[in-house]
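Just one protein chain is left out here, and the rest sit where they should.
Chain nomenclature is as follows: A, B and C, assigned in order of appearance, with residue numbering initiated at 1 for each chain independently.
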Amino acid sequence: MDYEEVRTFYLSRGFGGRVGYGERPAVVVIDMARSWLDESSPLGSANVAGVMEPILSILETARSRSVPIFFTTMAFDAAGEEAAGPVGRKLLHTSAQGALERDSARPELDPRLARRDNEILIEKQRASAFWGTAFQGHLIARRVDTLIITGCSTSGCVRSTAESAHNAGYHTIVAKEAVGDRSPLAHQCNLIDIDMRYADVEPTGNVVRYLGGLRER
Amino acid sequence: MDYEEVRTFYLSRGFGGRVGYGERPAVVVIDMARSWLDESSPLGSANVAGVMEPILSILETARSRSVPIFFTTMAFDAAGEEAAGPVGRKLLHTSAQGALERDSARPELDPRLARRDNEILIEKQRASAFWGTAFQGHLIARRVDTLIITGCSTSGCVRSTAESAHNAGYHTIVAKEAVGDRSPLAHQCNLIDIDMRYADVEPTGNVVRYLGGLRER
Amino acid sequence: MDYEEVRTFYLSRGFGGRVGYGERPAVVVIDMARSWLDESSPLGSANVAGVMEPILSILETARSRSVPIFFTTMAFDAAGEEAAGPVGRKLLHTSAQGALERDSARPELDPRLARRDNEILIEKQRASAFWGTAFQGHLIARRVDTLIITGCSTSGCVRSTAESAHNAGYHTIVAKEAVGDRSPLAHQCNLIDIDMRYADVEPTGNVVRYLGGLRER
Partner (left out) sequence: MDYEEVRTFYLSRGFGGRVGYGERPAVVVIDMARSWLDESSPLGSANVAGVMEPILSILETARSRSVPIFFTTMAFDAAGEEAAGPVGRKLLHTSAQGALERDSARPELDPRLARRDNEILIEKQRASAFWGTAFQGHLIARRVDTLIITGCSTSGCVRSTAESAHNAGYHTIVAKEAVGDRSPLAHQCNLIDIDMRYADVEPTGNVVRYLGGLRER
């Protein structure tokens, strides 16, 4: 079983066109918080650790060009209201309960990201950064036409945010080495689906070159 | 490579809880139109043919219990406006152009579905039945709490609609044999992702039994 | 000039039907925070004070019947990012700057509301409680079919939330004495528009009787 055959088949049917870069990018860093990075968290995995360095190189260049940067994390009320409904039943069964409590340390961003005051942190409650948040409004107010997506997990929040951004009409770019998943197999398959359907999956080096080539705003 | 290992790993991390059925279901049949069913269409595939019979058995039982039924199809203006933007570039490159023209025969539903006057047809322009449509409003007006999803493609519109329904807060059920994909491999992997993250993937037999056990409204 | 003539004219044209109450209500209390209640706040007005007592009587009955209760407030990052875009320019010009800073005391709810742990506080950034928030998801997860709206301001957040709830498909009820506006004239005119277009404007006494008549869940 090799998921590359899905790429080949989908390409042959007219999927997987290249969207390319637009003129006014923003960068979003998805869920780079302890909940997902620490092996001690029920949802966490050390498999994601490798994405930090590529993310930092994208952030450095983006900051040097005053490109808007957004971070997301995920948190629910300790009251655990959602746990009783369908969302909670699917996402937070058994051991995962408590992994996303708002007032615990786990939803906090990894300090290496060094979020600045003018970089908005979006607390989301579903996979997509667009669901139930003001993210779309921030992008429009900044006249963004291109969204560069980094973070985790490829098969969940990254794919979902890429689909939302595509739906909204943005040039959507996923930086290949800057996204990860607790399962390398889920990572590989979903990256191909994303590339065929929603976003251009681009080497991080290309993304950094694109950002570096922008005039500073 | 066996995607069942993704299921095992995700289950061990607290994903994949069972959502179960609620009390007021609706059924949605995704994109069972010539665009996707006819091998002659750029986007079509005979691989999807097998889902028709399970869908018809679900529809028969749903109709006998006056369960609301919705159909979707996908169409764009012949003007091809979207083709120029990111959505068109990703979805409709080269040969796929023209597969989804509004005034062609391809977006028409397969006549075996025998849509009735009180069963709403939703024309969508993205993968999810919820995006840019009044679908959500129809569900709320009918006090639906459970959405049963059938149709194609598993890796695209089915997964996306399942995620939207989960996000919205519905008991989301995907009828296993009633969904298909042009790629069997994409079908298998995405079905596991859906089951771990967004919806209960249930044997069609269970779905029919559940519907049959409802009192008629 | 008497806005009652608008009611008469709109009624004659087929607007202003009665929606009535459904079976599963929720109550939302809009923006009863210092930002809007304190005369010392740029956006605040003592004119709104009279709505507190009717709101408390609705809350008391709702709590006795375990009806879900939601509160909203409005806050922006001190970074003031939005102030630079169209939203900020319209809403927060000159003296109003700083009225809605997230980390100030002003967005805090009036303590008389005595919000309980299981009553969700929604921080919104536009007039409607539905915009950019998870409010819709909370309503669906609780199978709500009726939304009772209280708070302020009638011409802004109350009207806007009523319209969103109507759009979504809910039986939408505005409790007449439990909503207010810094301008009595804007209050009167908008209440008629709401009644003609989006929600039944009902005497608070009716709302309390309806809630009191529910079986406890």
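Definition applied: a residue touches a chain if its C-beta (ideal position, glycine included) is under 8 Å from a C-beta of that chain, and two chains touch if they have at least 3 such contacts.
Computed from a predicted model, the values in this text were never measured in an experiment.
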item	value
Visible chains in contact with the missing one	A, B, C
Listed residues C:33, C:74 or C:91, member touching the removed chain	C:91
Positions on chain C where the hidden chain makes contact	1-3, 5-6, 9-10, 13-20, 42-43, 45, 85-97, 99, 126-128, 131-132, 155-156, 160, 163, 166-167, 169-172, 182-183, 185-186, 189-190, 193, 197-199
Where the unshown chain meets chain B, residue by residue	77, 79, 81-82, 84-87, 117-118, 120, 125-126, 131-134, 136-138, 141-142
Interface with the unshown chain - residue positions in chain A	22, 136-141, 143, 145, 167-170
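Here is the rule we go by: only the chains that are shown with their structure count from here on.
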item	value
Inter-centroid spacing, chain C versus chain A (mean Cα positions, whole Å)	34
Gap in Å, rounded to a whole number, between the CA centres of chain C and chain B	36
Distance between the centres, which are taken as Cα means, of chain B and chain A, whole angstrom	25
Per-residue multi-chain contacts in chain B, two or more chains	167, 169-170
